[in-house]
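Have a look at the structure below, then the notes.
Left out: one protein chain. Kept in place: all the others.
Right, chain A next:
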Amino acid sequence: MTDQEALIREAVTAEADEAVDHRAVLAALRTRRARRRPLALLAVGALTAVAAVVAVAVPLVVDRGSPPAATEVPPPTGRTVLLVGLDDVPRPDAVVVARISPDGAVSTLSLPRDTLVDLPDVGPGRLGDAYARAYQAAGTAGQDAHLAGAEALARAVSHLTGVRVDHHAAVRMSAFAELSDALGGVEVCLRAPAVDPASGVDLPAGRNTLRGADALAFLRQRRGLPKGDVDRAVRHQAFLTGALSRAAELAADPAALAGVAAVVRRTVLTDPGWDPMEVAGLLRPAGAVRGAVIPVLDPTEVGQDGLDPGLVRPVSPEAVRAFATSHLADPAPDSPPPPTAGPDNCVG
């Protein structure tokens, strides 16, 4: 080999050594593949995220109509809240970490309930089991079962993501239809008619006011949308925006407000010491929500090691921590807001 060729070889190798860490790419790749796959898991996660954010955000916006309380000082550091969507058992159907930055930007990170984690004091288990185990134990001992479950879940989530959770708020999924009814309907704008027998949605193009079952069907539809999950996530954002602006409009109607407040009080459970009003000054009624799911590996069948048989989703703890840290990081104050439904707020 000539000296020139040796130098070229060294130079090309040095260039190749600049390559990014393949583990980071692996995590990104798995997340993106997961997002593209039409999984029921993600459907539930995204829907619950919307439900939980609406449920928590609505009282905050609603309360803006009343004179600010003395305690309503925007926390300068933002807040990290664990949002839990519960089924009727109750078990966590979806687990979402929401970060409200000091300037009001909201990022949500969904964690599949079947994520295989190292449960503090228990060992390997499903993330959702953290709630279920503590719920059962406290219930047997005559203590507040939900509170024990939510606190155990918050510890498991912090353990997995490395993110400190300040507060928790839980909502039953079935409350979602009720909530949209209490709001008097949520307006969305459709660019084309939405018809899908699978989700039960049947709406004309243009502006639609969604209530109850229609709202759920609209949020559930994935089939027939050009980009599937991605389009649906845009719909969720449009719906969330509609719900928040509706809540802001209701501020002048005490009767309607009372109805919303009653539904919220009945359906949203928070940690006892927390007054959600403290972040009211931060939230922007029409602010977009930036959502993501933690990077998960393909599901694995288990039936031993003390785990209940069935599917679990293994994760790389390093990848999850890195992803959580970066996704939930507060954006720079002058960074542009995340993309939303479009200038007219209409969706496909």
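The criterion applied here is as follows: contacts are C-beta pairs under 8 Å (C-beta built on N, C-alpha and C of every residue); 3 or more make two chains touch, one makes a residue touch a chain; residues count from 1.
In this section, contacts and distances are computed from a predicted model.
One chain of the complex is hidden; its UniProt record names it "SigE family RNA polymerase sigma factor", one of "Ectoine/hydroxyectoine ABC transporter permease subunit EhuC", "NtaA/DmoA family FMN-dependent monooxygenase", "Thiol:disulfide interchange protein DsbD" or "SigE family RNA polymerase sigma factor". From the options A:Ala11, A:Ala213 or A:Ala258, the residue with contact to the unseen chain in the full assembly is A:Ala11. Touching residues on chain A toward the chain that is not drawn are 3-5, 7-20, 22, 25-26, 28-29, 32-33, 36, 298.
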